[in-house]
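Yeah, one chain of the complex is gone here, protein chain that is, but the others are all in their spots.
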Amino acid sequence: MSVSLTYAYYPGCSSTGTSIEYDMSSRAICAALDITLTDVPNWSCCGSTPAHTVDHTLSSALSARNLCQVASMGLTAAVTPCPSCLSNLKTAQHRMKNDSFREKVSKLLDKPADITVETKSVLQILVEDYGIEKIKAKVKKPLTGLTVAAYYGCIMNRPAEIMNFDDREHPMAMDNIMTALGATVVPFPLKVECCGASFGIPRKDVVMRLSGKLLDTAKEMGAMALVTACPLCQMNLDMRQEQINSANGSKHHMPIFYFTQLMGLAFGLTEKELGIDKLCVNPRTVIDALGMEGNSKEKSQ
Amino acid sequence: MNVINLTSSCNSDFVRQVEEESGQQLSLCYQCGKCTAGCPYTTEYDIPVSQIMRLTQAGQKELVLKSKSLWLCATCESCTARCPNKIDVARIMDVLRHMARREGYGGVKTVKTFWDSFLHSVQKNGRVFEVGLLANYISHTGRFWTDMGLGPKVLPKGKIHFKPSAMQGKEEVSKIFRRYTEESSK
Amino acid sequence: MPVLKGKELRIVGFLCNWCSYGGADTAGVGRFNQPTDLRIIRVPCSGRIDPLFIMKTLMNGADGVLVSGCHPRDCHYAEGNFYARRRLEVLHRFLPILGFEPGRFEYTWVSASEGQRWQQVVTRFTEQIHKLGPAPKIAGPEASATLRQMEAVL
Amino acid sequence: MKIGVFVCHCGSNIEGTVDTAAVAAAAREFPGVAFATDTMYTCSEPGQEEIVNAIKEHQLDGVVVASCTPRMHEQTFRRTVERAGLNRYLFEMANIREHVSWIGKDREANTNKATDLVRMAASKLLHNRPLLSKQFDINKRVLIIGGGVAGIQAALDCAEGGLEVVLVEKTTTIGGKMAKLDKTFPTVDCSCCILGPRMVDVAQHPNITLYAYSEIEEVSGYVGNFDVKVKKKATYVDWDKCTGCGICMTKCPSKKATDYFNEGIGKTTAINIPFPQAIPKKAKIDADFCMKLQKGKCGICAKVCPSGCIDFTQQDEFVTEKVGAIVAATGFDLFDWTVYGEYGGGRYPDVITSLQYERMLSASGPTGGHIKRPSDGKEPKNVVFIQCVGSRDKSVGRPYCTGFCCMYTAKQAILTKDHLPESQTYVFYMDIRATGKNYDEFTRRAMEEYNAKYIRGRVSMIYPKGDSLLVRGADTLMGTQVEVDADLVVLAVGAEAAAGAAGLAEKLRISYDSYGFYMEGHPKLKPVETNTAGVYLAGSCQGPKDIPSSVAQGSAAASKVLGLFSKDKLASDPQVSVVDIKRCIGCGKCMKTCPFGAIKEIDFRGMKKAEVIETVCQGCGICTSTCPQGAAQLQHFTDNQILSEVNALCQF
Partner (left out) sequence: MKYQQELKDSIRKALPGLDVVIAWSAGYDPLHATPHFIRREEDIDRLEIGPFSVHNLATYLPGLRGKKVGIVVKGCDSRSVIELLQENLINREDVTIFGFPCTGVVDQTKIRKALGHTGKVDFCQIASQTVVIGAGGEEHKLRLSKVLADKCFSCQYPNALISDHFVGEKISPSAQTEGGDDLEAFENMPLPERFAFWQKEMDRCIRCYACRNACPMCVCRDHCLAESRDPHWLSQEDSVRDKWMFQLIHAYHLAGRCTECGECQRACPMDIPLLLLKKKMNKEIKELFQYEAGVDPEATPPLLSFKMEEENIKEREW
C-alpha cells in the first residue's frame, strides 16, 4: 500500500570524517527500511555556525546552493542526518520567504534561489514519514536489557517556528524509537541542553563543563549509554570523553551511540556496516549484553 | 563602575540598525532574565545575555560590541526558544557579532580564528576539511597542543583523512565567497 | 466634496454600533494612528446595512466602502451579522459585473476590544483603495462628452 | 429645521489636532444650520448651559455636538437638549475625538474630516423626528450566574434589597475559588471562616432560589423580561431527600475519583460532597467513576443511604425562570501551565500549582493542612515559588498581568514558614504588584519577617536532580544565572477566562475580549454594566480580580439591579422599527428574519399587514434592510437618515 519513500540525501561535511559511522548507519538502516536515499550531487558545506556568525546572506547562500542542487535532481524532499546542517538549510528557507532577502541570496548564488524543497532530518522522516509502528515491525533483535538516555541536542527542535519538529523542550522521537527497539529509556531531563557545540577546539573548557554535566546526569539517571542524533554532540561526548574525565575528575565510560546504529543492531545488521568500531568509547560490554534477557525469554516461551 | 549618561550616550542609530538587521523589536524585552537563566554559556560571558539586550536597548554600542559574550554564544537557541516575548535573542546575538566584525572588534581570538579557519576551509574545498581546518587554526593561534591527545585515539578509526575530499564544483562555493566579499565592500 | 485633493480618497465605512464602532473607539482611545480617508456611518447592527446603501454610496462616487460588524456568533442582536454576511457576500461578488473592482468593497468583523485590529483593517483597506486609485465616476447628464469618450473606448 | 452646531475642543484632546473654529465656521454653511460655535468642554456644566441657551436664543430645533464618541456622551447631551425643551432625538453627535483627533496628527486632514463628520450629522439631523418612549412592565427578579464570592455578594445584596434571586452555580457547591483558599491576603484570615457564613446566608435566605450543579441553557427576552432556561444536570441523587449525612461517601468502594475541589491533590469517592462546608451540602455521583453507572454493578450507596435518595436513572432536567435582570459572575479558571515544557510540562509530581498548594495548606484539605511533597509525602525544606506562569507571557498567548499572584505568593511564603519553621522559601518574580491597601507592607513582611528570598528573574528550567528539583533561573539584579535546589516548586499560575465564558456571552448577547473576559460598558464609568441592557458583570469574569474587588463588584452589580428595579415600569427605547401600513404588502419577509419575533401579522381591512411589537423590538433594523418596499423603518436609523449621511459624504 505504501509508496516507497525517496529523498535527496545531504550527508554534511562531518559524514566524510568524524561522523562517518552516522553516515554509514543512516544509509544502512534506510536501505533496510526500503527508504531510497539519493546523494545530492556535488553537495557543499552548509556553512555551519561559522557562516551565520559572519553574515546571514552568506550563510543562507551556502545552504541555498545545496537546495538548488536538490531541486535540480527533480526531488522536493531532502534529508540530512545532521541537525546543524538541517538548521542552516531550514533557516535559509525560512528567511528566503522574504523576497528581498531571497534576491540578495540569489545574487551571491548568481542564480535564482530555490524555495520549493522541503528539508527534514533522518530522525524526522523515520518517525513522521515512515512510522514507529513499522519500525517496530522490522526489529529482529530487540535491544532488551539496554538502558539508554536519549539526547537530542540544542537545535534539533529549536526554534520551534523554524524546525517544526517534535516538542521544543521535551522531544520524544528518539525515545519512542528506542522503546520500539526494545530498549529501556530513562527520563533524561537535559534532552535539549547544549553540549558545548563547536567550542571543542577554541574553548575546550566549555565543552568539558557542559558535556560533563550531560554525562553526569545520564549516569545518575541510570543510563548505560547515551544515544544521539547529532555529529557534534556525539563527538563532544564520545571522542572527548577521556578529556572530560581528566578535566572533571570523573570516570565515565559511557558509550555514545548514534540512534541509527542502535536501530541497525536491532534490525540485525552487522556491526561493520554500522561503523560500531568507529566509536571511541568502546561499547563492547554494552553490546554483548544486548538482547540477553529478551532472547532467553523467547527461548523459554 | 562608570556612570552612563543616558541622554548623551544612547546611540539610537545603533538600536535602529540592530532592529533592522535582526528583524526584532528591542523594546519588547522587559528584562525578565529568562534568556540568561537558560544560557549554557553564561559562565563564560563577560556580560550576560539579558544585559546585552538591556545595553542594546539603551544604545550602548561600544559596551555591547566589545563584549566577549558575543563570541561565546553557540546559537543553541535556548534564549530564543524560551523568551516570553518571542524575541529571537540568538539572532540578535548573531547580528551583534556581524556588527562587531564589521567595526573591527577583535572578540575572542580563539573562537574567531576557529570560525575563520572553518570558512577558509569551506571556501577552498567546498566542504570542511577537518585536518586542514585544524592545521590552519593551530598556525593562526599557535596552540600546538590543541587536541593532540586525541590523535592516537581517533587515527586508527579511519575517521581522519589527510586530503580534502574531492568535490566537483567547489569553485562554485568559492565564487559565493568572492561575490559576498564584493557585495559587502560595495 | 472636500476630499483633500491628491491626499485622500473618499472612503465610507458602515459600522455596527456595538462591536466595530466600539472597536474604532478603542483604537482612538489607544491612539492607534490611522489614515484619515475613512468616514464612518454608525448603524445599530450590520444586519441593518442594506447592500443597496453600499451600491448607492458607490454610485454617488465613493472610492471605497468598508463594512464591519461583530464577529459571527457575537452579534448584539444574535443574528444580524449572519444575515449581513450572506447579503454582503452576494454584493461583493455582484459588484464586478458593474465594472467596480471587487476590492472597492470589503466587509469584515471587528469586536469592541480589537482596537489594534481596527487600526490594521483601516490601514490595509485605505492602502488597498489608494492602490486602486479613484473609482470610475458616472458621468452626469451634463457630461455627455465624457460618455462619448467612453464610447470611443468600446 | 434650525440646527445648532457645537464643536468641542475637549481641552486639547480635539483642538490639538483639529481646528474646531474652522469646523464651526464651515458648519454655518451647511443646510439647516442656524448657529455654530466651538466650545472648550461641551460636556461640562457651562458647556451644556451654552447649548440650552443657544436653543432658546436662536430657537433651535435640532442640535449637533461634535466631540467624543456617542457611546460616551450621547445620553448626556440628549438630556441637555431635553432640558431646553427639545425632543431628545433631535440631537446628533459627530465623533471627532476617537475617530479623528486621537488617530492622526495631520491638522489639515483632521479638520477636513471633522467638517465632513459634522456635515453628515447635520444632514442626518434634518431627517430626525421626535420619538417618544413607551412604558412596559418588568419582572423584578434577578438571575445571578455563578456562586463564587462575587455572585454570593450580588445575590445577598439583591435578596436583602427585597428582590427574588435565582442563583445558578455550575458545580455542586457555591463558594467558588475562594472556598478553596486556606487564608486570604493581606490579613491572613481563614478564607472559609469569612466566606462560610455568607454561603449559609445564601442557603437560608427566603428570597434566594439556588440551582447548584446547573447551567444556563438558553436566554431570550430583553431587559425587564428575560426568559432563562436552566439545565439542572443529573446528580443521580434526589437532593430533596439528601440530608448530606455523608454515609454514602464512607461506603463507596470507588475511591479513585478525581477530586476537583482539591485540584487533583488526592482522590475522592465516586459519590461525594466536595467539602464539609459545601452549600448545598448534597452528594453527587461522578458518573465517570461510579461502578454502577459504568458497569451496572455495585449500588452500595443506594443500599446504605438512610433517606433513599440515590437514583441511578436520573436525567438532566430543565426549568424556566422569568427574570428582569441578569448578573454574570462566572469567575475565572487557571491557565493550563503544562504548556511550559521547561517547567516539566506536568511530568514532575513536585511541581504544583498555587491553588494545589492552597489545598495542601488548608486544614480541611487532603493533607490535613500539612505540607507534603506529592512524590514521597516528605516535608519540603526549600520551597520555590515561580511567578508569572501564564501571565505577562506573550509566547503562551497571555500577555496580561493576572494581578493577584504577587499577593497570594507572598501569603503562601508566609504560611510556608508558619507551617514549616525550618523551611526556606524562594520567590522568582519579575515585578511585585502590590497596589492594594496594606498590600505592599504585606509583601515586605514576607521578606523581612519570614525571610522569603525574592529573586528578580524568570526561571528557565526545572529538572530533577537526585531527590530534589534543580531550579535554574536568573537573578537579573545580580546579573547572573542562579540555581536553587528545591524540594517543592509552586507555580503562580495566572487566571484566564472561565471555560465556556464565550458560549455564555453569546447566550447573553454581551461581548468579550480576545481572552474571553467579558467587556464592561465603559472601562472607567460603567465597570459592571454591559452593552446589553439588564445584563451586569461581577467579579473575575470581567478580568482577573482579587477578593475585595470581586465583592465590591458583586455589590455594585446588585446596586445597579436594585436601581433598575426601583421603577415599576421601564421606558422602552423608541429606536424601534415601525411599519408604514400603507406601504406594507404583507409578504412577511420581515417576520421571517426578525431574531426576536417582534413582528406580528395583522389583518387590516381584509389585507395582511405587518406590525412591530414595540416592547419586543430591540432595534437591530434587520427588517428594514429586508423590506423591499421600505415599509418597515427603524426609527432614528431610517433609510432616509442613512441616505442623507451617504449623500452628505458622496455627492458624485
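In order of appearance the chains are A, B, C and D, and numbering begins at 1 in each one.
Basically, a contact is a pair of C-beta atoms (placed from the backbone, for glycine too) under 8 Å apart; a residue touches a chain by one contact, two chains touch by 3 or more.
Since we're looking at a predicted model, the values are computed, not measured.
Peer 1: Could you tell me which shown chains are touched by the chain that is not displayed?
Peer 2: Result for the missing chain's touching partners among shown chains: C, D.
Peer 1: Quick one: which of D:53, D:294, D:338 or D:629 touches the chain that's been left out?
Peer 2: D:629
Peer 1: Please give every residue of chain D in contact with the chain that is not shown.
Peer 2: Counting only chain D, the missing chain is touched by 580, 582-583, 585-589, 592-593, 606, 608, 626, 628-631, 633, 638-640, 643, 652.
Peer 1: For chain C, which residues reach the chain that was dropped from this view?
Peer 2: Interface residues of chain C facing the absent chain: 51-52, 55-56, 59-60, 72-73, 79, 82-83, 85-87, 89-91, 93-94, 96-101, 106-109, 121, 124-125, 136, 138-141, 144, 147, 150-151, 153-154.
By definition in this document, only the chains that are shown with their structure count from here on.
Peer 1: Averaging over Cα atoms per chain, report the distance between chain A and chain D in Å.
Peer 2: 51
Peer 1: Measuring centre to centre with CA averages, how many angstrom lie between chain A and chain C?
Peer 2: Once rounded, the distance between the two centres reads 55 Å.
Peer 1: Mark out which residues of chain D touch at least two other chains, giving numbers and ranges.
Peer 2: Correct list: 342.
Peer 1: Multi-chain contacts only, two chains or more: what residues does chain B have there?
Peer 2: 43, 78
Peer 1: How about chain D: which of its residues touch chain C in the complex?
Peer 2: For chain D paired with chain C, touching residues are 69-71, 95, 97-100, 102-106, 108-110, 112-113, 115-117, 120, 505-506, 509, 511-514, 519, 531-532, 575, 593, 595-596, 618-622, 624-626, 634, 637, 639, 642-643, 645-647, 649-652.
Peer 1: Which part of chain D faces chain A closely enough to touch in the complex?
Peer 2: 340-342, 345, 347, 463-466
Peer 1: Applying the document's contact rule, which stretches of chain B touch chain D when the two form their complex?
Peer 2: 28, 30-39, 42-43, 47-48, 50-51, 78, 82-86
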